[in-house]
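Have a look at this one.
Only one protein chain is missing from this complex, and each of the others stays in its spot.
By letter and in written order, the chains are A and B; residue numbering begins at 1 in each of them.
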Amino acid sequence: MKINKFFHKTNSINLSKIFKILNLKFNLKDIKINDIKDLHNASSKDLSFMNSIKYLDLLKKTKSKYIVTNLKYKKLVSKYGKPIIVSNVLKSVADITLLFYPYSLDDTFDINASYPNIKKFKNVKFGKHVLLGKNVNIGKNTIIGHNTIIESNVKIGSNCQIGNNVILKFTEIGENVKILDGAVVGKKGFGFFPNDKYNQRYPHIGMVLIGNNSEIGCNSTIDRGSLSNTIIGKNTFIDNQVHIAHNVKIGSNCIITAQVGFAGSSVVGSKVQIGGQAGISGHLKVGNNVQIGGGSGVIKNIPDNCKVMGYPAKDFRKFLKENK
Amino acid sequence: MKINKFFHKTNSINLSKIFKILNLKFNLKDIKINDIKDLHNASSKDLSFMNSIKYLDLLKKTKSKYIVTNLKYKKLVSKYGKPIIVSNVLKSVADITLLFYPYSLDDTFDINASYPNIKKFKNVKFGKHVLLGKNVNIGKNTIIGHNTIIESNVKIGSNCQIGNNVILKFTEIGENVKILDGAVVGKKGFGFFPNDKYNQRYPHIGMVLIGNNSEIGCNSTIDRGSLSNTIIGKNTFIDNQVHIAHNVKIGSNCIITAQVGFAGSSVVGSKVQIGGQAGISGHLKVGNNVQIGGGSGVIKNIPDNCKVMGYPAKDFRKFLKENK
Partner (left out) sequence: MKINKFFHKTNSINLSKIFKILNLKFNLKDIKINDIKDLHNASSKDLSFMNSIKYLDLLKKTKSKYIVTNLKYKKLVSKYGKPIIVSNVLKSVADITLLFYPYSLDDTFDINASYPNIKKFKNVKFGKHVLLGKNVNIGKNTIIGHNTIIESNVKIGSNCQIGNNVILKFTEIGENVKILDGAVVGKKGFGFFPNDKYNQRYPHIGMVLIGNNSEIGCNSTIDRGSLSNTIIGKNTFIDNQVHIAHNVKIGSNCIITAQVGFAGSSVVGSKVQIGGQAGISGHLKVGNNVQIGGGSGVIKNIPDNCKVMGYPAKDFRKFLKENK
């Protein structure tokens, strides 16, 4: 995971303090914890968490020594690290994230964005009414469309075309990328803890990363990740009115047609083709070279090289046969 | 129903005049009629209408004494009021609405909206290029994003965040509400009488009401009501690219994920969760505590506490069983 320049992180925090905000008794030797990260990205000085058997492989390899989990996985987690037992893993992870990233819930928009200082951006063309936050980085020969808003710390590579009425925040974009009119990239994900009076927002400290040569269609929406990043691979083309939720990772050379939707945290391989209006449920894994027919509803993992269609999605030939 | 400040209403109109525009013979004693309202909201001085047996319960309780209906319901309506028999109930209601609200078809946009007079709005922050109509009311500590347009008479509570490129018209918003980038709220509904040469628009004199602590996602669209209001309850969160048609009423504490669509006039209870891309047909009733799986197509009423999935939506366990 790239270093996060979008959110201020506090220095290391005593493990005892973390236990305190979780309302847990602390009877260990106190140490400094550097950050909270997922099992894959955590270093030996970071806290991590585990709330599903789906992440067993990552648990086995994690460098983290302290892992937030629930009673169900206490024994399992004990084999690989020190379990910190809580009743609601995601809620506790949110609380800890907020401790490390105290401003991570201030997700409003950049009210102070202002007109670009043209001198600072040589070989960049700006349309009318463009607004930039602080410390925006734009590569040469890139053009920025009318009315477009680019918030602080966003990075855009060279030879890009950012269309009109586009909104970019918490995003890093490679070279030769096209973001078409009306797309909104980098908003916080639709993740929160329901509460009768007032839903509690989940911190979203992830970014959106978009690879070289890719294209994002008109009026599409791509949310940034919570603890990991939302990623669009290289040379992946996304059509109009597509929605990509937080933490989704899409590989290279994919073709995703209009009005497709991805729920949170799904991982999609490379050379995947998805027909219009198909939906991909959350936390799934779609392999490489997969073809998903238009209108399909994918609710389980799809191995490499499969062609599926239907709601729920099934083998393509089976779908055709059943629907003769 | 709240008093409508968005549309100019004429004073009371003689019943004989109403009969005249309906091309009906008038042989009753003439009286003044104050307004036209649905069965539920009509007072004893208002006209009302009935065009489906679904509204029998409301008919029994209505205070209205003159009810526009067709031959089919003449006998039934006679038990509770004086039936005014027409061939096309909705068309006649539209004609009468236009009589009471003579400007209700002038649904263009507020070409005269202009930059906010900052002095009038203490403790409100405005982004760049914001345009306001006349008599806009904004509560303290609310922020309004860049390029956002707020038309005349719209009311926004305190502590709200209205994003960038948002359009608000014919709308009242509670406290602590978030409307995210690119959402369009309050446009007239997609209701009209088809006509070979030139479809005739239906007047839409309803508003959009959004309760406290709710959130509306990016690029979502919420249409205002025709004769009643479109309502989003308190603490209901709506994700990106959701469409909510005219007259829809959604309860409190609902969670509605991306790309869901509601057809007109459906009523949804509280604590309802709806997965991505699901669709709810028009004029349906969805109970409380209902869960609707992603991609479902709901075409009939759903009682309280049910969990459904599929197209058409059925019991969730049945759906899973049939699709093993």
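Simple rule for what comes next: contacts are C-beta pairs under 8 Å (C-beta built on N, C-alpha and C of every residue); 3 or more make two chains touch, one makes a residue touch a chain.
None of these values were measured; they are calculated from a predicted model.
For the chain missing from the display, the contacting residue among A:165, A:199, A:247 or A:291 is A:165, taking the whole complex into account. Summary of contacts with the chain left out: across B:65, B:129, B:285 or B:307, the touching residue is B:129. Interface note for the absent chain: among A:219, A:247 or A:291, the touching residue is A:219. Chain B meets the missing chain through residues 108-109, 111, 113-114, 129, 131, 147, 149, 165, 167, 182, 184, 187, 190, 192, 194-199, 219, 221, 223, 241, 243, 245, 259, 261, 263, 277, 279, 281, 297, 299, 311-312.
On the side of chain A, the interface with the absent chain consists of residues 125, 127-129, 143, 145-147, 161, 163-165, 176, 180-182, 213, 217-219, 235, 237, 239-241, 253, 255, 257-259, 275-277, 294-295, 310-311, 323, using the contact rule stated above.
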